[in-house]
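In what follows, a single structure is set out as structure tokens and then discussed.
Only a single protein chain was left out; the remaining protein chains are all shown in position.
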Amino acid sequence: MFPYCTDPSTLEGLSWLSCYLTTSKHMMLFYSLGTVLLLLAITAPTALAFGFLGATSAKSHFAPLRWIGKTYIAIVRGVPDIAFFLFFVIALDQLFEWVRHEIKCPDWDQPIRQGNDFVVCAAAKLPLGDAPQWVHEVYGFSLAVLTFAIVFGAFAANVLFGAMRAVPHAQMETAYAYGMSKRQAFWRVLVPQMWVYALPGLSNLWMVLIKATPLLFLLGVEDIVYWARELGASKTPRFTDYPHPDWRMWYFLGLLVFYLLFTRLSEIVLEKIMRRLSHGQATAAGEAMRRADA
Amino acid sequence: MKKLILTTTALALTAGMALADTVRLGTEGAYPPYNFINDAGQVDGFERELGDELCKRASLTCEWVTNEWDSIIPNLVSGNYDAIIAGMSITDERKEKIDFTQPYTLPDPSAYVALSADVDLTNAVIAAQANTIQASFVAAAGAQLVEFATADEALAAVVNGEADAVLADKASLVDQVTSNDQLVFLEKEELIGGGIGMGLRKSDAELRGQFDAAIQSMKDDGTLNALITKWEIGATF
């Protein structure tokens, strides 16, 4: 990275460290921090969308839809979430391949499960066996995102469902009194009003989502935990220019600090948003602000 | 307009054909000197050089993929890569799931490494990498086995006093033992496994033939022996 890094064996102290921390291998650790941010940026809106669908269907007047919505919310409750992560990532992959298999290879006569193997025809493979490496990586990452979105969607659905019920009934009745239809009242009154009730739950969820990102490691993505373990393990001079003893403790301390900073920053930002949203609302916080202004 | 779309499809198709020749080699990247990730973040080691040479001889375009050891066979079977080249010993149990090429190393004895030479192996705690021939050997021999996900961690367990000894391929231990004077080899060695080969899906007989021929040609002209000597993998053919 730096010009003086050409012969690491002559370096000492800080200059050694600066070279060590900027090897291409370390860059992969830093990229994976970016992966975490990318995962959050994609998962949060997706999970919110899933959650909105779940909450809306749980409120639906059409019974089967309501049951689906309620089951979706309830099922994640009693079971450890990481079991869901481990489950979905295999199950989704097999589901997609099975669906493609049914469509693309209708005249396949062998069973899909042969002993301990899961066999689909070559055309149904996801990604296709001859696809380039980046497709495989993108596919793996998308599976992870989808898994996160499903699990966190259920949590978000729970929060939004509660928030929809917390919107004062009088507001809805007023809407009807003005002649709005159910649909209009839903979109124009309930949805805009529910956010302030949902925000404490959603910000809690955001913090939980941040803290769930290291679980990417369990989904087979080469993430920060993978690189921290790989880089921290003791290295001998034969295979690297930067030999060192077992430093895994320090790498994980680094990750710990990274997450502490990240959650603290989020807390501050979310507090700001909450203040803004509470303004003029018929809630305790809104009332307090009104009094403070008056 | 329609014509334009047709040409792009044709292009995409030919591109697809070209890509079909790309063979993806799956390795662990954590088992020096066989395979490891170097400072530049690239796969490196004995198997990197070997694999590149084999692909050249079989005129294949190869791409390297890393995958953790634990799931390296399932992910080959499910098509995430086309061949395993990761210091994998040929065993009957693995042969039930995948096919192997001919071995490209001679059977390397597995060695024990401990903090002191007088460890009593009969009731010691022995570390090994999970899903390796060494792990099944220790488990079957009835010793106290503790498994780790990577070879690094298994050895670190001995350094940290978690386990009394580690059992692994000798070549993978030599370097760590010479650079750490706390560690010693035990005299006892175990002859397990039948050499290391490339693992392929059972349905890929053609690819297996290509690699087999390439390995044979490297054996014949001595380049394989040169590589083995260069990376200190053990005995030469």
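Letters A and B name the chains as they come in the text, with residue numbers starting at 1 for each one.
We adopt the following convention: contacts are C-beta pairs under 8 Å (C-beta built on N, C-alpha and C of every residue); 3 or more make two chains touch, one makes a residue touch a chain.
Operating definition for what follows: contacts and distances are computed from a predicted model.
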Taking the list "Sensor histidine kinase MtrB", "Amino acid ABC transporter membrane protein 2, PAAT family", "Paraquat-inducible protein A" or "Phosphate transport system permease protein", the UniProt entry for the undisplayed chain gives the protein name "Amino acid ABC transporter membrane protein 2, PAAT family"
Listed by label, the shown chains touching the absent chain are A, B
Out of A:R165, A:R264 or A:H279, which is the one that touches the chain we can't see? A:R264
Can you work out which residue in A:L11, A:L160, A:A185 or A:L255 touches the chain that's missing from view? A:L255
Touching the hidden chain, out of A:L14, A:A83 or A:A292, is A:A83
For review purposes, identify every residue of chain B that touches the missing chain, sorted by number. 70-71, 74, 125, 139-140, 142, 144-148, 157, 160-162
Residues on chain A facing the left-out chain by the touch rule are 77-83, 86-87, 90-91, 94, 113, 116-118, 155, 158-159, 204-205, 208, 210-215, 217-218, 225, 228, 232, 246, 248-249, 252-253, 255-256, 259-260, 263-264
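By definition in this document, only the chains that are shown with their structure count from here on.
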Centre to centre, by mean C-alpha position, how many angstrom separate chain A and chain B? 33
Which stretch or stretches of chain B touch chain A in the complex? 16, 19-20, 22, 24, 29-30, 32-33, 36-42, 44-45, 63, 65-68, 71, 77-80, 82, 97, 150, 152-153, 156, 159-160, 175-176, 179
Mind pulling up the chain A residues that touch chain B in the complex? 23-25, 27-28, 93, 117-118, 125, 129-133, 136, 220, 222, 226, 229-230, 233-234, 236-243, 246
